[in-house]
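Removed: one protein chain of the complex. Kept in place: all other protein chains.
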Amino acid sequence: MTAAQPLLAAVDVHAGYGQHPVLHGVDLAVAAGESVALLGRNGMGKTTTIRALIGLTPISGGSVQLDGQPVTGLPAHRIARLGVGLVPEGRGIFPNLTVAEHLAVAARSSGGRGPAWDRTAVLALFPRLAERLDHLGTQLSGGEQQMLAIGRALMTGPRLLILDEATEGLAPRVRAEIWSVLARIRGEGVAILIVDRDLPQLLHLCDRAAIVVKGRIAFQGTAAALAADRAMQQRWLGV
Amino acid sequence: MLTSFHSRPGRRRFLAGAAAATATVLAPAPFVLARPAPIRIGVLLPYSGTYAMLGTAITDGMKLSLAQAGETLAGRPVEYIIVDSEASPQQAPQNTRKLVVRDRVDVLVGPVHSGVALAMAQIVGARGAPLMIIPNAGADALTRELCAPNVFRSSFSNWQTGYPCGKVMADDGHRSIVTITWRYAAGDEIMGAGAEHFEALGGRVIKHIRVPFPDVSFQAHLSEIASLAPDAVFAFFSGGGAVQFVRDYAAAGLKARIPLYGPGFLTEGVAGAQGEAADGIRSTMHYVDDLDIPVNRRFRDAYRDAYGREADVFAVQGYDTGTLIARSATAVDGDTSAVGDMAAALEGIRLEGSPRGAWQMSPAHNPTQTFYLRDVVDGRHRVLGVAAEALADPATGCTLA
Amino acid sequence: MDLAGFLVQLLNGVQAGFLLFLVASGLTLVFGIIGVINLAHGAFYMIGAYLAFWLTGLTGSLLAAVVVGVAVLVVLGIAVERLAIGFLYNRDHLQQVLLTFGLILVLDDLQRLIWGSDFHSVPVPAVLSGAVALTQQQDYPVYRLFVSAVCIAVALGLFVLIQRTRVGMAIRAAASNREMAEALGIDVGRLFTLVFALGVALAGFAGMVAAPISAVYPGMGDRILILAFVIVVIGGIGSVKGAFAGAMLVGIADTFGRVLVPEVASMVMYGVMAVVLLWRPQGLFGRPA
Partner (left out) sequence: MIALGSRARAVLAACAALSVLTAFPWIGGEFYVDLVVRLMILAIFAMSLDLLIGYTGLVSFGHAAFFGIAGYTLASLTPAAAPANLVVVLPAALVASALAATVIGYLSLRTAGVGFIMITLAFAQMLYYVANESRAFGGSDGVLILFRPELTLQGRPLLDLEDPTVFYYLVLACLAGVLLLLRSLVRAPFGRVIRAIRIDDRRTRALGFATGRYKLASFVIAGTLAGLAGFLEAAHGGYVSPGALSWHQSGLVMAVVILGGMGTLYGPILGAFAFGLLQDQVQDWTEHTGLVVGLFVIAMVLLAPRGLAGLLSGVLSGALSGAPKTRERPAAPRGPR
């Protein structure tokens, strides 16, 4: 579809929780530097797809490759170290770590694979965090937490940044800021896989889009094609 | 430690014995060497937990005695059925029944712990069988209120171990003492006997300090003793508590200022672990390692040869227990069903061959024995003299006498 | 009680508190960070004391014994975590309680197999064997003061490790949100093994340091385990700071309880714990659940 060897390639991925299968064969590819929107109604398997890709939910069938290397079944921390950064649903801020510690604990040399982000670069991206370096995670506002979650993920030096509902519950002004930052990150050559409710913004940011329906990918194509197809949006996204 | 378990029979050996007995009955008589059924000795002693060392020494002493008797009693081989009492009173009734009811032992030996002993003696006393010999537990009641025709003790009563020490302290010129022990029956009985004797001789007890049993943090109490500044301290702890108390006492600088007295258990078996801190502590005891009499020297050599360890007072109590078993079984010519006759053979018996020196069984079934005054030099006990000759427990409340 | 007597007993209480903290800190770390209720903590304390006894006999030096002993305990801790505890992180706390209960039985028996049932003691190193005069009647053993110093050093070391190092940050991160830490590339499995081994080593280290001022005997870990639990709960589960406060409170309350109300002395610390829990169910330094 895209490049000869995508950065991330999931083929026929099955996964679920306990005895409840959620994914029934997800195929998904993200090329280096590309940004992809992952869409779908609630409960269709977006978050599970993300968790399966990064190794947090065990995969019961199919395979995942990073750079052509199989990573299926690898523990999450190994996959993370191969250059995948996560901004999870709910932000996952550590209440007992300060802002500075969040950045420090995530920092690792990316081995030259992804763009190198250091504390200075991240704080330049989010000047507000620079004023809050000694605050604990619990002392931050929602927007600041979201910025920290993104900044923290960048500190791992990712080639692929995965964001799950990164603008949810935020004030419009903060949202706008996040979207603009995401655009800048994209500009640095980081691939992005993003789940969000804001379809116009997504279609604006992303090259391509994929729609998850009942644990399968029902559509995968360019953002422009999805933007043009009102009927499909209506059918699978309810917009 | 493991050596003592090499001959641990358990149920398998018991079954083997039973099989042999059956074979004797079934096989055509002329072709079989008569192998009489073994005399079963049920042993309920601790082999794990705090008192494990005592249980092992008692068992070894008893086995040595019976081995010297030729491993047979009136022609019947000896078989041990050993149960670990874990020194846990809770299991005592169950374990006792196991030996008495299921295994039908001919003689019951045990235990170390007084609480266990009270439970055992009650069961065995009420049944009137089998013959029971207590090789250690010192609870006064065992040979007082709870005394029973078929229950004997080969060790001591708590009262006996404390009483002579009162006189020793008075004789040494002390006018005031502080007593310290665990808050439990043995502590009360031993300290009570010694303190009463001391007061009767004109001394004054400034304070009775009681430490929660079996707690071993003494520092606060040592500071208290230092402020009270008595002439002497009368202390009873045993095992790990004794090790730590004596060492802490010395480390707090009290040893040089206030002499320490106690029943023998304060240093017995633990003087090595106590090291220099034990030097000079005076105690009264019914046995001393270095007791210079021929029976003791022979006993200690034999024990060392058999087990590769030095004997201690518990080994002696075990040894005397073995002797009592042998005497009672021989007296009934191996017919251990005659419990009354076995007991009668032990009434007033005098054990000339005891390593602790000759002693006599009192009417209440407790040894009437000599208590020695000793101190510790370089980790060894030294006999200083006799603290009380032929001391008998008052046996208050015993209906046997 | 006169002032001198009071101050001496206060010193006793604080000194006891320091040693208790050493034991409790390992328990609270394991408890708070990897969520494991380790009933075998006291058994590891006992193993430490026996190692001190055994290795001091072999090497003639308590210092050497502690160095080798800590290494042995770390290996033991890693083994136990890898072979057993590690499988239980996602299970009910009760399963951990039961498993570590089984571990107590096994360790107690192993101790008996290896070292027998004798009481032992470890000599106080010659350099530390003296006493300093406090009052005319009172001396204070130098080794007890030394133990306090060691405990303070360990407390500071733990504080630096947890609060100031990158490993400490990773530990705190993993403790509050394991999956997120994993997603940041932190090998939480290995970190938890490390924390468990650290807890075991701390318990054993406490046993080693305490060995010269306490006899070494079977079952010595039982009482210390319950004490450590009381301290951890008073201080707030998972809080090292809380463990310190709890240990001091228990050490001092216990010491004065013995002298002032000897009849109920052993209940004093449980009373303190009950009062603290009823007033602040989460403990002194715990965060409300």
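Note that the chains take the letters A, B and C in the order they are written out, and that residue 1 is the start of every chain.
As a convention for this text, a residue touches a chain if its C-beta (ideal position, glycine included) is under 8 Å from a C-beta of that chain, and two chains touch if they have at least 3 such contacts.
This is a predicted model, so every value here is computed, not measured.
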*Of C:Leu63, C:Val106 or C:Leu260, which sits in contact with the chain we cannot see?*
C:Val106
*Which of B:Ser114, B:Ser155, B:Thr267 or B:Ser354 sits in contact with the chain that's absent?*
B:Ser114
_Tell me which stretches of subunit B touch the chain missing from the display._
5, 8, 10-12, 47-48, 83-84, 88-90, 92-94, 97-98, 101-102, 114-115, 118-119, 122-123, 139, 182-186, 188, 212-214
*Interface with the undisplayed chain - residues on subunit C*: 31-35, 37, 39, 84, 87-95, 97-99, 101-110, 112-113, 172, 175-176, 178, 226, 229-230, 233, 237-239, 263-264, 266-267, 270-271, 273-274, 277-278, 281-283, 286-287, 289
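Here is the rule we use: only the chains that are shown with their structure count from here on.
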*Based on the averaged CA atom positions, which chain is farthest from subunit A?*
B
*Could you please state the distance in Å, as a whole number, between where the Cα atoms of subunit A are centred and where those of subunit C are centred?*
43
*Shared interface positions of subunit A, touching two or more other chains*: none
*Where subunit B touches two or more other chains, by residue*: none
*In the complex formed with subunit C, which residues of subunit A make contact?*
54-56, 75-77, 80-81, 86, 88, 92, 94-97, 101, 104-106, 108, 152-153, 156
*In the complex of these two chains, what residues of subunit C are touching subunit A?*
166, 169-170, 172-173, 175-177, 179-189
*Mind listing the subunit B positions that touch subunit C in their complex?*
1-2, 47-50, 52-53, 56, 209-212, 215-217, 219-221, 223-224, 226-227, 229, 239-241, 243-244, 247-248, 251-254, 257, 270, 273-275
